[in-house]
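A single protein chain has been removed from this complex, and every other one stays in its place.
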């Protein structure tokens, strides 16, 4: 019984939740000892299993990637170093590394993108690693993306000359550090959902990104929500779920 | 020139931004001295002008509401007391008060709701004022809403018996105080965007809602974003923008 | 020996610091028991003695005001309630109360204002009490002031239509609560010093104004400095010192 | 006079507290200069002396371990690196290193375990070092342990398929980082004491584990208590005291 | 089918989780509109439904209490004012109010207490409301309790003269505010689990109890766990679960 | 059309804002891929583009500096290491490194300084890197500067012997770490604007400079404003804007 | 056996600690139910039992005071309201109320003061309640006190004209709110121990006195220690112990 059928049986009452879950689990989760691949996650949450490389060794990421590669699962590894990529590329020929985003991506088939796009807006050049993580994640999840970079509020004319592209998106990710003001300005000019990503860019009273986080949570523009500091991945996950709504 | 024409002229280059904005302002903003009604906001951001009653006197809210009533603008007042409602109802016959949500609502015509619905999920009975503010706001913005209340994680069976209704929504608002765990549990079971609203419910180390806020920002489930503490209004604004995407 | 002569003697070495200070003190400080009037402060710091009414009784403020009135000293009382004003107006006929600013002002002669002006910019209507405190203080110190209100970043077109007036100022005070983004936007558009005043306006994660304060300290625009939360008085003092530089 | 007899004499009044303590001290505490071995601690608190390796040199841990080995005291060293283990194994043949838990264990006789078990539940793979420290400590103190790993709330079906094992424990240790939600979910499903251990796993707004700590302290499930961040050792000590109650 | 049978059917696989839960819910949860009585909670978690009166009106508590009274459920209301008690006593004759603990208790039959006791130790007189809440809760749950009050560390001789009674307990609750040092001292002298309850007693740098909370989490004595500030109820719940272990 | 003419056309209405901004952008911003040089910033804000070296590689700074050098733009790089300077000096002969300030400066023509000076006052020797950053920045912006160092409040006689030089300045920058008391003392003795710069100098409860920052924001002397921790650059920017007011 | 004899017997070994303590307790502690009078505290710590009135009812303070009065114990009640004083004065004729300090004092015999004095220095008029609490406490403990008030750092000349009196003290208490700079300035000018008392005076970023507390802990002057916010009582206790050293 495939995952869809399982879920249908569950909805129709043919299967109790626990039995359904046990079967789902048998199908979806493979155990590598140090990390389980939950290949059923895509069915359940719309977001596939992803390798979070921070705190994993080169060998561990390599092994997980190889297993996913052989099982036919598309691969996204985040927070990956150049060294980790060297390990992955040996077992996953064709894997692509984005050193700024620190992501490794591999698709078994050509990745088919949505027609509607997600706008990823970044305030300053130091915010680009987080913005690029969002871009790579959104692409991996099948979303077309438009980058609008270096449009921080201290030179607001740069933002205005890009507003048409921003307004045309289905959902907008706004990445900013320091005082985190950009989402408020954009939120007041668009009628699309804005997901704000605070970054840890700054020093002193930026408190490792907490200042930008707090500022975004207190935005005077409605229609804005916020994710964790430097969490480009999470913002792209939510944006992807929104962009795929029919 | 109507607002739509104005914006088209601006897009086509016939009008510079500043001229456009001046004209928009003349059309949209009326000055009551202590508070301007920005009736053009709906065009710009998809969210109409709303009366935030906290810190305003009964007379001030009454006056704004009366003006909106006479100008044919629909009315939503948030954080309104019973006393404020008494003032409004004198000048806006038919205004409806939700004492738990602390909202006052008036529509000139019947409010036509979307077919797709927003699920508003609340953990405990103490979270209901914030959940109801979200419900009223979402309704006001033209969204159908389904309430799923009292399904906190300390009795998780209550949640499971309501999962079908939650999964059927287009976007899910999850309201929780104390440890703020509910959005993570739901986020791991659905493939729709989840907007988490921390509440100030609790005492001691809940730090006025900061604990729930931090917990939600650190959710291990992807696809979740967060708004300010007790901000049911903001969550509904973003959910409404998402629900209206075609 | 008048204060000017005293200071000249001190500079020339005729008087040691301590002797100078003792004499200054004898001239400048009058003791009311619960509060000393330091009428020499104007000579020393460019800012005269001011009555901070918070935490003082109606009778105490009345007594201080009366003494200043009789001694020929101009009066500014900040954070004064309507009740305190009733007390002062009995003994200082002609005293003027600004209920929004919570200030009481009295000048013995017509207050002569500078030709150059200080711009006082405020984001939202809730920020007006702090902005008005800045306006009244700046006026009291002899500065011409221009008010630019309700130009928050969530509707940035409102700001642009006022930029000429802002750019024409000699020094700019920007008052904002919530995410505190306005000073960054203005700082990127002007070549004048900007003094940012965070307000305690907001709720939840605004942490009583700390969020706006932190955001302003982390502004990506250079040329901005910050004062304490809700400290319209302090901002106006510094702006006044700047505006009077020749 | 043995420790038991000493304590009896003290209880019966034959010995004053101070004399008792002096004698206990003479028996129990051996001085190595940089660290005293308090071998009487087991009698007093039910928990024997343990080597906390953090901040100690390889040589210091080696010397303490050797002394305990020769005196016939069982050895548990926590927060020990591979390098420290190399030093210990030279003088304590048969010492066992758990590299994930960072513990070194040596028993002179076979460690006899309780029949009732402690369940050690962990949310994610990154939480395993802390969970393993709890497991090793509980084992060292003579407790049978059952591991239930990788059952975080974002895939709650994984938890449900393990609930029987969890419910069967006498006391439950729940280890989780990020939003720290797992103890609340488990606490609502069991009638056994739950000890929650927050971990420093996460980034940004997790604030080094403070977020998980605060969330656990605010759990909506009663019957839960909390220990310091990453303190698997402390949780196991309390669980051991509970498990040994008759 | 009774609750026990339901759970057995579930364990044997006769019933799926969801069906089981729906049936449990039908049996256990009664809806009063503003608050549901979850009478099945006792079966599930060993702790019955309790009325948390804070934030509820006199009428609401009265109505819940009356329903429980008529259904034959024993009643514990916490954080109840004198006024709330007046309401309850009208509909629950024989209800007992502890004004210091702010608890209302009613048992349909005589409450049979355990033979082993829980020691409730309090540092200062200001900590007594929290200690008494723990005492009343523990009693309500069927535990014998011994009070050891006013034994703060600033007069440590008072503690020593009570150590026998403390050591004789099966589990020890230690309540302290200010610097929260008492649990560490006791934890170093007993071989029983210690549950520490920080209180909000103090001023200035006590930060509303956060200081005592942090201190207790950092106790140098092992075997101590901590609950939320002022949470005497939660401490008693866990102590009760421990005391009833066979 | 030059920048001045552009701005005049904009003011006269000949050009809309957006067109003006596009043209300004074309003139002022050159794209190096990883960092744009906004050479129009000087016109707009009175402060030219500056290289913030932290987080940039030696090669990146070298490349930006070379481009600016060749375009005839004066160069200021802040937070530059000795290694970065080695890179710059290869392509910008004559560039000057201040190792304490960590600045690199190059002027194409002799830098003409103002007649009025900015006083840069520093409390302790550990504060000098921040003070020197302020000095170099102020000099780069064309301001004469007087250094008054090592005049911390713990030896206040050192301050008094330098007061004449401080009083003679047009604007005063005060740099201090630890308790941050120096700005208050100076603010009470001068009639010029004081810009306070907290430094991260100290340990323990200095919280990385937050203590000095908070202290300065709470100064009992009026006429003081504050910039971010260690932000000597920002203080000098504002001081420069003030010093150039006519 | 008197207290002195008891302590001698204890030192000589005639009595064990516990027996000594029990006897001490019997002599020294009288139980009023809600509050015990520990009249033995003076012997043990040099500081007698004092009534902390905050959180006690008028009747409770009255009852304790009456008991102390009748037993011949001198009375100091801190944080007492006018209303509490009215209660005490009925049963303790001759009790003296200091409304600013909020203290009630009664001595059975004339209070004999030391020859050496404690200097109590206060920065501003708002700090006087805390300073006066220190004065009254120090007097009550038998210390001569000199007041030096209104010498805040914003008008440092006021401090210099009082330095002789400050330098002549045996120990100096310095009370200050806002930026808390005064102890550093004084600490750098005297060779006597300085005890700093932060007050909660201020607003916004003063964080209820935490700013002054942190600043004082980071004083650049050695020889300074700090007590809790607004704790004039504690500062006077330590100063009294110091002043009585022979």
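Order of writing sets the labels: A, B, C, D, E, F and G. Residues in every chain begin at 1.
By our rule, a residue touches a chain if its C-beta (ideal position, glycine included) is under 8 Å from a C-beta of that chain, and two chains touch if they have at least 3 such contacts.
Keep in mind it's a predicted model, so treat the numbers as computed, not measured.
Among G:53, G:103, G:126 or G:228, only G:228 touches the chain that is left out of the view. Per the touch definition above, the residue from E:48, E:87 or E:180 contacting the chain not shown is E:180.
Contacts to the hidden chain, counted on subunit D, fall at residues 17-18, 20-22, 24-25, 29, 34-36, 38, 41, 44, 54-55, 198, 200, 208-210, 213, 228-231. In the full complex, the hidden chain is touched by subunit F at residues 125-126, 150, 155, 157-158, 160-161, 203-206. Where subunit G meets the chain that is not shown, the touching residues are 11, 17, 44-47, 160, 164, 170-171, 187-195, 213, 217-218, 221-228, 233-235, 237-238, 240-242, 245.
Note that only the chains that are shown with their structure count from here on.
The most distant chain from subunit C is D, comparing centres defined as mean Cα coordinates.
Remark: subunit A and subunit G have CA centroids separated by 59 Å (rounded to whole angstrom). Within subunit F, contacts with two or more other chains are made by residues 17-18, 44, 187-189, 210, 213, 217-218, 221, 228.
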